[in-house]
Every structure is written in structure tokens, then in C-alpha cells.
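Excluded from the complex is one protein chain; the other protein chains are retained at their positions.
Our next item is chain A:
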Amino acid sequence: MASTRCAACKYLRRRCPSDCIFSLYFPSNNPQRFAHVHKIFGASNIGKMLQDLPVHRRADAADSLYYEAHCRIKDPVYGCVGIINILLQEIYNVQCQIAKIQAEIAFLGTHAQSDQTQYQQLQIAPNLDPNFLSEQKGLSNSFDDSSTWFF
């Protein structure tokens, strides 16, 4: 009977017991997964962390530990914290863009109201029409009466 050791036991060169805590989360077909977490956290710490968790949370924990380890290997100085910084910067940038556009919307809204007000005033006072004024000027010249001028 050929028993397949998990990736952890293969890496650690030991026998893989039937109740091996790593076997469910570090299968033998993905040796890199365990190699990464072992490099950063150490097998002993991983085992302790998994033991301290309820069984139904261990899969998520193993995944997150692998992700953190991978980020740390990729960026030995900042690891996951580098990604958090990128995200925080992106949030700030998008918030600035939103604020800018909202200010433009507010400005355009005010400008549109101002134009509408002026248009309404023109409707109420047709004598302010420049064409009408020039017509009046022509008529007033013939009568020479300053009272016909409108300002």
C-alpha cells in the first residue's frame, strides 16, 4: 500500500501520520505552498496556529498564511503591509477624484441656475432687447426726443 505523504511531511522528511494536521491544507501536489509558509513562519508555528483554531476555520487560516508568506517572500521588507499601503493610497486618490467631480457638479448646478435666472429676467423686460433699443434710437432720431431712450 503506497501512502502519500503531505507536502509538509515530505519537506520535513518524516512519516506522515494519519492525523497529520498539515495534510488537509498542504497537499503533496503543491510543495511550494508549504515551502513558503515554512520559510516565513516555521512548521512548528504553523502547527500551533492551526491547532489553536476550530477545524472549520483552519482552511481559511492556511490560505491566509500562505498568502502572507508569499507576499513576504515577494517583498521581504514590507510584505502584506506594502499592499495595504497601495490600497490606502488608492482609496485616497479615488476619494479626491470624487470630491473634485462633486465640486464640479455643484458649480455647474449653480451656474445653470444663474443662467436660468437671467433668462427669466430677459423674458420679463423685453425693452432691454438691443435690437429693440436700436429701433427706438432710429425713431428717436427722427423725433429728437430723449425720453424715448431706454437704459
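Simple rule for what comes next: contacts are C-beta pairs under 8 Å (C-beta built on N, C-alpha and C of every residue); 3 or more make two chains touch, one makes a residue touch a chain; residues count from 1.
Keep in mind that, in the parts below, contacts and distances are computed from a predicted model.
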item: Choices "LOB domain-containing protein 12", "Translation initiation factor eIF2B subunit delta", "Pyruvate dehydrogenase E1 component subunit alpha" or "IBH1-like N-terminal domain-containing protein" - which one is the UniProt name of the chain not shown; value: "LOB domain-containing protein 12"
item: Absent-chain contact - pick from A:T4, A:Q32 or A:Q118; value: A:Q32
item: Touching residues (missing chain, whole complex) on chain A; value: 30, 32, 39-42, 44-45, 49, 52-53, 57, 59-61, 63-68, 70-72, 74-84, 86-88, 90-91, 94-95, 97-98, 101-102, 104-105, 108-109, 112
